[in-house]
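One structure, pasted below without further comment.
Only one protein chain is missing from this complex, and each of the others stays in its spot.
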Amino acid sequence: MDETKKKEQASTHKIGIYLWIWGLLFVLSFFSYMVDWYQFQGMLRWSLILFFMFLKAGLIMAFFMHLFWERYALVNVLLWPMTAIACFIFLMVAEFEYTLFTRIFYFAVGG
Amino acid sequence: MSEEFNDNKTIHAQSSETISGGGSSAAPDIDYVRPAEVEEQDLYHGHSFITKWVFCQDAKVIGVQYFLLATFTGIVGLILSWLMRLQLGFPGAAGFMTAEHYYQFVTMHGMIMVVYFLTALFLGGFGNYLIPLMVGARDMVFPYLNMVSFWMFFIAVGVLMASFFVPGGPTGAGWTLYPPQTILEGTPGSGAGILLMCLSLILFVAGFTMGGLNYLITILQARTRGMTLMRMPLTVWGIFTATVLAMLAFPALLVGALMMSLDKVLGTSFFMPTILKAGEVLEYGGGSPILFQHLFWFFGHPEVYIVALPAFGIVSDLISVHSRKNIFGYRMMVWAIVGIGALSFFVWAHHMYVSGMNPWFGFFFATTTLIIAVPTAMKVYNWILTLWRGNIRMNTVMLWCLGFIVTFVNGGITGIFLGNVSVDVPLSDTYFVIAHFHMVMGIAPLMVIMGAVYHWFPLVSGRFLDEKLGKWHFWTTFLGAYSIYFPMHYLGFIGVPRRYFEMYDSPYMTSAVGMNEFISLAAFLVGAAQFILIYNIIKTLKTGKRAGSNPWKACSLEWLTPSVPPEHGNWGDRLPVVHRWCYDYSVPGAKEDFITQTTPPSEVQNTGVEKT
Partner (left out) sequence: MSDPKIEGLELKPGFRGMAQDTGSDQTMFKGVHWGKAMMWIFLLSDTFIFSCFLISYMKGRGSTPVEWPNPSEVFALNAFGVPVPLLLIAIMTFVLITSSGTMALAVKYGYEKNRKMCGWLVLATALGGLTFVGMQAFEWSKLIHEGVRPWENPFGAPQFGSFFFMITGFHGTHVTFGVIFLFIYAYKVFAGHYDEGKRGWFTTMKGDYVEIEILGLYWHFVDLVWVFIFAFFYLW
């Protein structure tokens, strides 16, 4: 690989995109802070928290970590293993509900 | 300092060249291979003894270091199993043995064999030695990190062995380290022992991550020209997938070990429920012991395949070479390896059917467990179909491979028993389980290791291991291992529980006494037979028959280095260029019964060679 090709590859993005994402992250963090400030409760609170969380995480990964510009081979290698995590999460939700049920059933109700 | 580096002398010559050297010839060049994408690696060449053999950055030396250290821990594990069998077969024969000692030996035997022996040997040993050679790289992509990886493993083993000498001895909680009893008083080694175990595991995971990153990225990003993923030997596929599993499964172990240490040191209650001890409530409370089991088995089940997949890969290559046939269904084999790897993250709680988890999980995990048997069975059929009408060389390597297939089928079938909830419940925690997993992930991978040692020893040392000793070694091990584990299935059926120090004279156990003695005698014999290999290696290094280059007439790259054994940098002046897969054996019309991966198509025109 000679010098000119290296330069070509290193062509970077305009500074504007980074500033935009930077600003968006501040705004989204502010919004998620407001969720607590106004003391939303219940499903509204949780869905808002998760919405802002995934949006922020997505922006950081896509633009700051350049995943948006990477080829699909890398993107897919990174994202598919998350299905194992998702499975783990869903099963552990079922598990903690069951543990809580048995605890209340045997300790509070007395079996 | 500058003479220590290659400084990329050969790059320009290489990237603009095509293989036949005739870019000018008019016909479309069938030997054309795309030029190199990246610069050649510049390597650090050690000059002193220390940089060449101790803190060495050469993956081959690191592989041998891993191999030797893992073998050392394996021998410790073997001696522990002897002591256990001595107690079980002849209670009281070892005078010093108390129940506490027995539990400690059980625990250390399990942990050593699974993590510090098999994992380190397959991935650290064979992985380091074979990956760069088989994919045509000069070394791992990050040799310095690779070196650190080995020395982390060294420290981890040191910490583990140190736990034998601390007050209270090593932990005796069983290799699964289930809380709460692991860290409660009354369990042997609940003080320093368990802490050193957790520390050692954390160090192992850290060290392994460094090595694992190297294996993965070397395979993905540093293959030689022409080496596509679907031309790689199955050995590399097996090690690759196992490393992926390790990178994603070890985190759960790390987290579990860390939380356990905090429970012990700081008195947190991650895993500790409210506990009444002698009428008093302990400080702990509110934690969830079953969480540890989930974390442990989220690591533990992929760990089974971390041990099994490299064995699958290696045995495929050995069978193919020594029956002079291409591997049957190569692509199916690759997809089976990948599929088993992916599925292994969704089956973990089949180890926990009797744990008191959410009872509905049984449906999910029994189903996924039975699904994972499908690709596994496909692999077994393909090995047999590879042998079918092959030109089988009945040498030691082939014997180990056949031994593996038989043993693995045995262990696999009992696995299907245990994967079903209703069958597992009465059988769990009996010797049936012991027999099952020793067959499937103890003896079977061990047979592959032995076969691999006999196969690749001529590459590492340049000399053949002695065949006669090898056959003695094989038959003692094979028949002996069956004498140990076949009767154990029966012991399990009559209900003998595992992890019991002594059966005493409960009436329904008396029928097992003679069998236990027999098993113990067989275990002593099989253990002793392993020293035949060590004797064989020492003898061969001095007086063995010289092998020369490519003694097995194999096609894959590791046999095609300019010097045998390969030197640092592996390939001399220029990297090999690959034109085909590594299984072109007995091609109709070809001059010889093998066509190496580097043979260009123009040399094998008018033969029945497949396009790969």
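Some points to look at:
In order of appearance the chains are A and B, and numbering begins at 1 in each one.
The rule we apply is simple: a contact is a pair of C-beta atoms (placed from the backbone, for glycine too) under 8 Å apart; a residue touches a chain by one contact, two chains touch by 3 or more.
It should be emphasised that the depicted structure is a prediction, and the values quoted were computed from it without experimental measurement.
Remark: the omitted chain is touched by one listed residue; of B:C56, B:L80, B:L121 or B:V141 this is B:V141. Touching the missing chain, out of B:R85, B:R138 or B:R223, is residue B:R223. Touch with the hidden chain on the side of subunit B covers residues 4-5, 15, 33-38, 42, 44, 141-142, 144-145, 209, 213-214, 216-217, 220-231, 247-248, 250-252, 254-256, 258-259, 262, 266-270, 283, 285-288, 291, 294-295, 298, 578. Contacts to the hidden chain, counted on subunit A, fall at residues 5, 8-13, 15, 18-19, 21-22, 25-26, 29, 32-33, 35-37, 39, 45-46, 49-50, 52-53, 56-57, 60-61, 63-66, 69-74, 76-78, 81-82, 85, 88-89, 92-93, 95-97, 99-100, 103-104, 107-108.
By our rule, only the chains that are shown with their structure count from here on.
As a whole-number value, the distance joining the C-alpha centres of subunit A and subunit B reads 35 Å. On the subunit A side of its complex with subunit B, the touching residues are 1, 81, 84, 87-88, 91-92, 94-99, 102. Subunit B contributes residues 37-39, 248, 288, 290, 294, 298, 345-346, 349, 356-361, 364 to its touches with subunit A in the complex.
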